[in-house]
Structures are given as structure tokens and as C-alpha cells.
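Okay, structure first, notes after.
Heads up, this is only part of the complex; the chains shown haven't been moved.
Chain naming follows the written order as A and B, and within any one chain the residues start at number 1.
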Amino acid sequence: MDNLLGLWFESGIYHMTLGQAGMMVICALLLFLAIRKGFEPLLLVPIGFGGILANIPGAGLAFSAAENAILAGDPAFLADAARLLGADISATAKELVAMYGAAGYETHHALTELAKSADYHNGMLYNFYTVAIASGVAPLLIFMGVGAMTDFGPLLANPKTLFLGAAAQFGIFATVLGAVALSALGIMDFSVADAAAIGIIGGADGPTAIYVASKLAPDLLGAIAVAAYSYMALVPLIQPPIMKLLTNKEERKIQMTQLRHVSKREKILFPLVLLVLVALILPSAAPLLGMFCLGNLMRECGVVDRLSDTAQNALINIVTIFLGLSVGSKLEADTFLDPKTLGILVLGIVAFGIGTACGVLMAKAMNAFSTQKINPLIGSAGVSAVPMAARVSNRVGLEANGQNFLLMHAMGPNVAGVIGSAVAAGVMISIVRGMAGG
Amino acid sequence: MQQTIMSQGLDLMIFGMGTVFVFLTLLVFLTRAMSWFVNRYLPEPEPVIPSVPKPADSSRVDPVVIAVIQKAIHQHRKKQAQ
């Protein structure tokens, strides 16, 4: 009989909270958008599915051993936990979990030992998150794969498009300012680290956003990743109005000269040049851009094709599955259902908008100073969101002039945007750590 | 506090955006220099091969396929002969 009761008390319905039910609906929506509307399905399918798993009541898949032990509510353990966390003995499990989240390394270590000796275990998704994201390895491997898929030819043929990739990153920093302003006004409660992590959504680059969030604001990672990938999928809706608002028909009609042929050797040397520059200027960007350059070098050097193939197929696919599920673990209701999430979604789309605008305006500014005109529509591709943003530039260009194929020209700022946001990520991580340190 | 966080945000924006521009500007110059150097001193002798790595086997014809084709041709010829 106890077993029957036990099963009932263990059943999901009995434990299901409104928040968990709500998150399941949200995750189902993500899956719908991914499968039916084609929103970045490679990421949003595992993320949405992982989110559902993370919110299965009583399964504790997204919790650490210590959290599972606390939530299991064994009085003896709760007492020890309260003591270790310096909490009042009457503190509820939920309060203790919150305090655990805020506690430092030693406390985590001690409570984990305690929980494991009481035979509690990390949830599956928690383990995936620890191995794939907390260690930083998954975003880096994806970045290596992206590097192995990237052709820098168009950028090398017209290096000044790098400026467009730089300008479009202003969306990141404007959003950082917006976020801290919300805090200053007391509307939200974002730390500088939070603000930096939110801003990076404007980088329009998934792995970069996840990498930065995992370093600066792990609690916000779920919302940030979801926002980043959703808005990347929405680029065809977000960008065109802004692009048309900031350009006149004549500008959109500008034909660009055929790109010069780029030699194999230039393509081989470019990732090394970029790597050396990172080493000299911005070591904190070394992991991200280093792996990116490695992937690209493996692609271009032509002597390690089997490694390059694996990096852009088997390896990136495996890592994507784990990355998605790990991000899903951050869609656990108590973490995700927070006013901050709303703020993140709003700030994120603002970031995209500002980035797009700055890219276009930068292109116009460059035209003011240079004789060889560039079509301002390719400026919007500077936000990265490869290759979607470049396609958008091409489409809007064709609307203005049926003979105007901007795709290849837009690929330059597009990949420049990837470099730009990785640089922004590096500098933000090092500045924020400096502020924390100081 | 309000002040501090705002000023921190401002710092982050100014120095962050500054670094991005400095970095990419340097990259523009280094890239131009590299391209100039390569095209000046290391012009490519061989024709450029496509940079997209191909799966090893897509370049050669599957012997089975050849067999099938020859069989097909052969049967066809028999038909013609009649």
C-alpha cells in the first residue's frame, strides 16, 4: 500500500507546479517554431526538448546532487544543509536551493560530498551542462566547426567590409548600457556581468552568446540562448524595415564590382594572421577565436581534410545535441520564470535592431569618404547571423534592382560580424572580471 | 550604486566598442599587408582547387556503378542486335 502511495507521491501530476506546466508549454512552442517554422531547428529542437525534460516534476534532471538532496526533503539532510549554508533551521527547501545557488565553491563542495554520501546524484541534464557548457568546451567545438565551414574569400577580397562587422557590434554595447540603465532606474536588477551577457545577444552568434553567458551569468543562460537563436531566425523579419528606413532607393540600387579572386595561400594565412593579432591584443578572446581559426585553417590548408570533415559533421553534430540539451537544463521553471527573462527578450531584440542600423549607417559613412561605393544594404549583414543576414541583404537588394546580386558581397561583413562579436565577447569578459576583481 | 553601475556600463561600452574597432582596423591593415605580400612574393603556381573539402569517395566512381553501366550497355546492345 505504501508503494501505491509512494508511486502516487512520486508521480508527476502530484508534484507538477504551475511554473513547470507553463515552461512545458513554452518549450512545446519552441519545438513548434523549430519544426514547423524552421527557427534554427538544429539548436531549438534539442533546447526545447531539454527544457521539457528539465521541468519534469520530481525527476530533478536539471539539478545537482546537492539540490536533489535538498528537494528530496530528508529532514536530517536539510538540517545539515541549513547549517552549511548558514540558513535558519526553518528555511524551506526552495530557500535552501536558492541559497545554495548563491553560495561559494567550498560550500558547494561540502554539500555535494554530503549529498553523494547520502546517495543522491546529479541529474542527467546537470551532468551534460557541467561537461558541455560549464567547462566551456561545447561552444568552443561548435566554433571550431563553424570555422571549418566558413569561407573567408569574400572578406579577403574586400577587407574594409570588416568595418561593417565592427559597427554592427554597437548593438551589443548599446544594449549593455540599456540593461544597466534599467538597473539604475530600479526597473530590473541586472549586474554589470548580467548586462554584458545580455548585450552579447546582439552579436547574433549562438555559441558566442552561450560562451559569454556561461562565464558571466549562468542563471540567465537559458533566456539568453533562446533569445539569441529565436532572433537569429527572425532576422528576415527584423532587418528589412530598418534597412529600408535608413536607405533610399538609389543607395539600395548601388551595384558593387565583382570580387577579385582570392588565392589559396591568402586563405591559409588569414586564420594565422587573425590568431597572432588575438595573441598580441586580446588574449581573453583566444579560446573562441583560437578554435575558430583552427577550424578554418584545417579547412583551407588542404592536408587535413579528414579532420576538417569530422569537425564540420560528426563532431559538431554530437556537440550540438549535448549543447542543446544542456541549454535546455537552464529552462527549469524557477530559473527561467523571472522578470529578468522578459527584460532579456526585450533588450535582445533592441540589440538586433541597433546592430542592424549601425551596420547600415557605417556603410553609408564609408561611402561618404570613399570613391568605390558599397551598397549600404550589406551593412546589416555585419551582425553575423550567418548566412541568414547576408541572404536578407541580397533579397532586399534584388527588390530594389533585379540585377543586383549582393550575396557574395554581404558574406564579407557577415563573417566579419562573427569575428567582431567574438572580440566583443573577449573584451567584455576581461573588463567585467577586472571590475569584479577590483 | 546607481552611479557606479551606470559608469561601469559606460566604461564597458566605450572601452569595449573601442577595442572592437581598434582590433578590426588592425585586422584590415594586416590582412591587406598579407594579401599584398602573398600576391607579390608567393604567387600561386598551381590552379586553385575548390576549397570545400569533399568526402574522399565522391571523387572516384564506385566500381559497382561501372559494372552496372557496362551491364546496362551490354544488354542494350543485345536488344539492338536482334
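Basically, contacts are C-beta pairs under 8 Å (C-beta built on N, C-alpha and C of every residue); 3 or more make two chains touch, one makes a residue touch a chain.
In this text the structure is predicted, and so the values were computed from the model without any measurement.
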Seminar exercise, completed: Across the whole complex the per-chain copy formula comes to A x3, B x3
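In this section, only the chains that are shown with their structure count from here on.
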For this session: Indicate the whole-number Å distance between the mean C-alpha point of subunit A and the mean C-alpha point of subunit B.
Result: 23
Seminar exercise, completed: Per the touch rule above, subunit B residues touching subunit A in the complex are 2-3, 5-6, 8-13, 15-17, 19-28, 30-32, 34-35, 38-39, 42-44, 48-49, 51-56
Seminar exercise, completed: subunit B partner, complex, touching residues on subunit A are 151, 153, 155-156, 159-160, 162-163, 165-166, 169-170, 172-174, 176-177, 179-181, 183-184, 191-192, 195-196, 261-267, 269-270, 273-274, 277, 281-282, 299-300, 302, 305-306, 308-309, 416, 419-420, 423-424, 427-428, 431-432, 435
